[in-house]
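One chain of protein is taken out of this complex; the other chains stay put.
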Amino acid sequence: MSERVAVRKTYKLFIGGKFPRSESGRSYLVEQTNVALASRKDARDAVVAARAAVKGWSGATAYNRGQILYRVAEMLEGRRDQFTALGVPADEVDAAIDRWVWYAGWSDKLAQVYGGANPVAGPYFNLSAPEPTGVVAVVAPADSALLGLVSVVAPAIVSGNTVVVLAAEERPLAAITLAEVLATSDLPGGVVNLLTGRAAEVAPWLASHADVNALDLTGVTDADLAKSLEEAAAGTLKRVLRPPAGPVDWTADPGTGRMTALLETKTVWHPKGS
Amino acid sequence: MFEYAPAPESRSVVEIRSSYGLFINGEFVDPGDGGTFKSINPASEEVLAEIAEAGPADVDRAVRAARTAYEQVWGPMPGRDRAKYLYRIARIIQERSRELAVLESLDNGKPIKESRDVDLPLVAAHFFYYAGWADKLPYAGFGQRPTSGHSGADPRPLGMAAQVIPWNFPLLMLAWKIAPALAAGNTVVLKPAETTPLTALLFAEICQQADLPPGVVNIVTGAGETGRALVEHDGVDKVAFTGSTEVGRAIARAVAGTRKKLTLELGGKAANIVFDDAPVDQAVEGIVNGIFFNQGHVCCAGSRLLIQESVYEPVLASLKRRMAQLRVGDPLDKNTDIGAINSAAQLDRIRELSEVGAAEGAERWSPECTLPERGFWFAPTIFTGVTQAHRIAREEIFGPVLSVLTFRTPAEAVEKANNTPYGLSAGIWTEKGSRILWMADRLRAGVVWANTFNKFDPTSPFGGYKESGYGREGGRHGLEAYLNV
């Protein structure tokens, strides 16, 4: 009896809820595995998918979004082994699962904590409420392939944004595997779109794309690249999260800053009269 | 005919010096290279004063003064005491409000009725509001600092803030910038617009009168180059800008790659949407207030009027009838509704875009009105037959010019309203509550006025989506721009 030949997985992109190869037909080698090498056109397609998903996702109830993020945690819990097999430490998987749970609970609390009534000096009802900014392009951090990725994606989508996330160039396998988790978690297609490839090649197209509302540069370690991306983002005045000033402890309490940085505050006035 | 006799506000309440230096470290100083420019009254083209022009060395001096004041005095000072200075400033503004209002109208061209009844009360209220925050920052709801990991950390000021403000609401924009910055514990260098520096300089005197420690507030006057030197200065921790989207873009580029926190409040092209069940008389007032308030020099002006087709004719007729009552003229006359355009350059831009509107086939209408011979004037104007493709429906005119469009259904109104790179404000006029809330959910704008327009309050966050900028001014939200949160 010969030994069974394993079936290998093809690591592809995740765009609009589907797993296409790069339109460029290119791949690059990571840990003896061919990974799709995303092109600018893949980035373009991902933005189209993300934009198309904004209406449904931001229009879903907060309760619904919370349940879906919690569902992601459930699915991740069931696939722990896939991540540890990729070399992700078990405690990082635990932390990543817990992070989904933590953010899931924020969905229906953000508006209460960051919005509210404003006591204006006049006969007006006046209410401020946070809203998602729209499509967020993210460069995921390289120092934490799973927890770092979850820590930048979950705070963006919990409020109703959709994302195009560029996985860490050298650690994309956990990211694609996470995409497979997302694909089975009731998350509508296009809410998270994941690209693998080179930040220096793809990120500038996202930074200058006029249909992207915000840019999270957390994973950009090259200061010159970060600066040029921020400059490109200025073209349409995107909200920009700069790279962290120093090393980030991804296991620490993340705070709410990543969520609030990707929110708009809308204030509605109405007269009070009989 | 009921002809209103002239009712001029007295100029004598304000004393304008012939020349002003820079306000650095608590005193007025001459600029290093001695450059000056003139500030004129746009209603008469009369020179009001000579103003110092700050060069890079002056800006550096001001930034250093602010840094020192931050490190040695204002940063360490208990919030309780910062609050008292801000309350003191608010009180002095109330006491000297007539003087400030007259000066604002002289330098800016806005009607005294507005500077007296809108700008000045809001300025004082803004300082009062933020004064109260100075000793309550841990309660401002920013939670844990993202990187600290321990709860209860007090939010910290950013340090030294560079602030650049526009000419449309000179003193009010100063208040929006300085009050939250100081309350949060920052020190500031503020550059007023080159056409309207006078109330900022009078505010400097108020800081002296309040015994505000030297260096906490510094005012550097000048034009674009002065502003550039300020926002690009290495010693700056925070940049806040209100003005055009074009300059906002340049500033965003300039601070790229730095640790400077940036907030921007930029242009707009707001839709003011009138449904067939609107309270029509109030809607017409709202349309008029939306576009002719402050000569239309308002970033959140309702410059695109969207009227439901079923009521297009009567609403337009009411609007024209109402516009015929607008009184254009001497800003200091208490009965003036529309004052002078702020500058010759702005007048040129308004004229140019209006000519484009006519050339593109839109129909132009203004009520009969006689404009003064000297000064910069533009009659209130509406364009009908405008479509989304017209430049006057897309570009910010920043003048008393309204583009009128139509729509058929609520969904179409939302689509047209959002079809712009801007997202600062929007207006909805309908008596149907559920429709208001449905619309408000869908409009991509930072401020939505329903059955009202152009209302402002220090407790109410103001700021835009998309290319109208980022960050909020006013309310608890406004503190975030000046805290390390």
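For clarity, chains are labelled A and B in written order, and residue numbers in each chain start from 1.
Definition applied: a residue touches a chain if its C-beta (ideal position, glycine included) is under 8 Å from a C-beta of that chain, and two chains touch if they have at least 3 such contacts.
We take it that contacts and distances are computed from a predicted model.
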Name per UniProt, for the chain absent here [options: "5-oxoprolinase subunit PxpB", "TRAP transporter large permease protein", "Fe-S cluster assembly protein SufD" or "Deoxyribose-phosphate aldolase"]: "Deoxyribose-phosphate aldolase"
Chains still shown that are in contact with the chain withheld from the display: A, B
Option touching the unshown chain, where B:286, B:331, B:357 or B:375 are the choices: B:286
Of B:25, B:346 or B:452, the residue in touch with the unshown chain: B:452
Contact residue for the chain not shown (choose from B:158, B:278 or B:353): B:278
Contacting the left-out chain in the complete assembly, out of B:13, B:57, B:317 or B:371: B:317
Interface with the undisplayed chain - residues on subunit B: 1-7, 113, 117, 277-282, 285-286, 309-314, 317, 325, 334-335, 406, 431, 451-452
Sites on subunit A contacted by the missing partner chain, in the whole complex: 122-124, 271-274
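As a working rule, only the chains that are shown with their structure count from here on.
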Intercentroid distance (Cα basis), subunit B paired with subunit A, Å: 35
Subunit B residues within the subunit A interface of the complex: 125, 141, 143-149, 245, 248-250, 252-253, 256-257, 259, 264, 266, 421, 436, 440, 445-452, 455, 457, 459-463, 465-467, 469-470, 472, 475, 477, 480, 485
Subunit A to subunit B touching residues, read off their complex: 113-114, 118-122, 124, 126, 128, 133, 213, 223-224, 226-228, 230-231, 233-237, 239-240, 242, 244-245, 248-249, 252-258, 260, 264-271
